[in-house]
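What you see is the complex with one protein chain gone and the rest in place.
Right after this comes chain A.
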Amino acid sequence: MTITANETLDAKGLACPMPIVKTKKAITNLEPGQVMEVQATDKGSTADIKAWAESTGHHYLGTVEEEEVLKHYLRKADEAEAKEETKHEEITDLEELRSKVDGNEDIAILDVREPAEFAFGHIPGALNIPLGELEERFEELAKDKELHVVCRTGNRSDLAAQKLTEKGYKNVKNVVPGMSKWEGSTEKNN
């Protein structure tokens, strides 16, 4: 699968502890919320990058193995996302959304996370438009359907829901908290 990243780090051929040391240096150049691809051949790097990301607050998205090269995807921590305050009033919880998805109801799901996050697991049938691209691409969405907006923790989707309401979408719901707690079925990009 092809996954877009803002930055790619080549750590191929390097042994422990270099992939982590290089990753730490490289991630400082990223803007919060951006995605980095780390290419490594060290077999231990998957466990290392995952543990490192958890401890440092960055978000480990997943790993793809392509011809002996491990490609790890990380999203830089965004402190603005940690705040819990949401402004869009219409919200729905994960259970409600799940019963609608499982019941095959005719609803639309918009996933506003980055494509790399989306690629490693999303609700079947969801459309991916990253928050940053919503301004140009919102017309891809049908106006007549009940629209559920989801992200990882409910913050980006909150902003997206507000923006869509401004654009004249009537039936917009922010799904809280988001994919980080979603237990229903997911799909991956292949």
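Everything below uses one rule, namely that a residue touches a chain if its C-beta (ideal position, glycine included) is under 8 Å from a C-beta of that chain, and two chains touch if they have at least 3 such contacts; residues count from 1.
We adopt the following convention: contacts and distances are computed from a predicted model.
The complex includes a chain that is not drawn, and of the options "Peroxiredoxin family protein", "ABC transporter ATP-binding protein", "Ion-translocating oxidoreductase complex subunit G" or "Fumarate hydratase subunit alpha" the UniProt name matching it is "Peroxiredoxin family protein".
Within the whole complex, the absent chain has one touching residue among A:T8, A:N29, A:T56 or A:S99, and that is A:T56. Residue-wise, the contact with the chain that is not shown comes from A:L14, picked out of A:L14, A:I107 or A:L127. Those residues of chain A that touch the chain absent from the view are 13-18, 20-21, 23-24, 48, 52, 55-57.
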